[in-house]
Structure formats: C-alpha cells, structure tokens
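Shown next, in structure tokens, is the structure this report addresses.
Note that this complex is displayed minus one protein chain, with the remaining chains in position.
Showing chain A:
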Amino acid sequence: MDPDELEFLGEKVYVSIIPTFNNDGIHLISGDLGPFRASLPVNVPLWVAVSLKRQKKCKIQPPDWMDMQKLEYIKEQEKQSSGFTKMPSDHYMVEAKLLLECAPDDIPRADEVRTIIKDIWDIRMSKIRSSVTKLVKNSDFYAAVDNLTVMEINSVRPILPHALDHLFRMKNTEKTRPTQSSNVSSFLLSKRASTSFHLSPVTSSNTED
C-alpha cells in the first residue's frame, strides 16, 4: 500500500474544530456534519477539518495526545520498553503530519511536538528493523506486532512478507530425490505433481506489493 492511501484512511479520524461560520450542516453519504455554529466546537473528520482550515474557516483543537507532556511520557515509555507501547492513535503519524502542516498556529509548541513525534517514530522504526532482522536471521516462528500502527507495518512491506515467502519456498521445495518407485504409474503420478502449478507454496496472505 502507498503511504498516500494510508493517509486517506487516517483522514477519517474525528477531530474537534471551532468553526468561524454558521451552517445548518452538510449531508454526506458517510453521515451528517454539523450543524456549525461560530465558536462552538464540533467534531468533524480530519479531511474536513484540514479543508476548512485551509479556507481559514475554523480553528482546529489538537487531539489530547498532541501535547508535549503526554508525548514526552510516551517517548520515555517507548525508550524503556523492549516491545512497542500503545500509541494514542492508530494513525498518529498521519494526524500529526496533516495537523502540523496546515494548522501549526493552533497547536501549542508545534515545533517541539513535530520533533518529538519524529523521535518517537524513529525509535519505533529502529525497533521494527532490529526485530525484523532477528525474525529472519534466527528463523523464529512468530513476531509480536501488537500496538504497531498501520503506517509502521506498511514500512516493512513488501520486503518482509516477500522474504518470508521465499524462505518458506526454499524450505518447502523437495529436499531429496523423490523415492524411486518400482512401478511406472506411480512414477508418472509423482512427475505430474512436480510440474503442476497450483501447488503454489506461497502463503495466501501478504502477497500483494
């Protein structure tokens, strides 16, 4: 998947905005938005918030977690634990990126927030890298990926699933010569199996790039 597609998915997260205009509401297939009353907070999807902000029709109230104290706490936790800690939002990178880009004036200490989120991202990415190499090198059977966000999982694709597929393929191809049977018919049968191509050993999941 492209990061842009993940951004699209992440844009469905609701954020609170304070509009500077009056409107009775917008009716969309995915649901109604509004009604908007000037200076009364209202919840809208991120993409609406960004678009209104670009037209200077609202102030965005940053999500609770986009706050230096909370982020510093998360960063410390992330540094100390060997696994991944739970992130406040499944699309924290998308939210942070969009909000910091279009509404830095609405977020207190925006530059510091930007830096610390980048720090958290870097810590988590380096953890992913080391655990992926460990997984492949030590031929472990599973990897714990709880609390990973979509964007982070996407960063090891397609190389990890493809590499694992290849390992699986190499392990599964017949190791020794097929046992030589005494009658011809079973020989023919074994031949047919070795050339048929719907015996694909590739796991069904994670094959798309």
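For the reader, a short list of remarks on this structure follows.
Following the convention adopted for this analysis, a residue touches a chain if its C-beta (ideal position, glycine included) is under 8 Å from a C-beta of that chain, and two chains touch if they have at least 3 such contacts; residues count from 1.
Keep in mind that, in the parts below, contacts and distances are computed from a predicted model.
Remark: of the listed names "DNA replication complex GINS protein PSF3", "Ferritin", "Potassium channel domain-containing protein" or "Armadillo repeat-containing protein 8", the one matching the undisplayed chain in UniProt is "DNA replication complex GINS protein PSF3". Across A:Ile18, A:Leu33, A:Ala110 or A:Val132, the residue that sits in touch with the chain not pictured is A:Val132. When the missing chain is restored to the complex, the residue among A:Pro45, A:Pro88 or A:Pro158 that touches it is A:Pro158. The chain that is not drawn here is touched, among residues A:Pro3, A:Pro45 or A:Pro88, by A:Pro3.
Chain A residues in contact with the hidden partner, per the touch definition given at the top, are 2-5, 7-8, 97-98, 101, 129, 132-133, 136-137, 139, 154-155, 157-159, 162-163, 165-167, 169-171, 173-178, 180, 182, 187, 191, 194-197, 199-202, 207-209.
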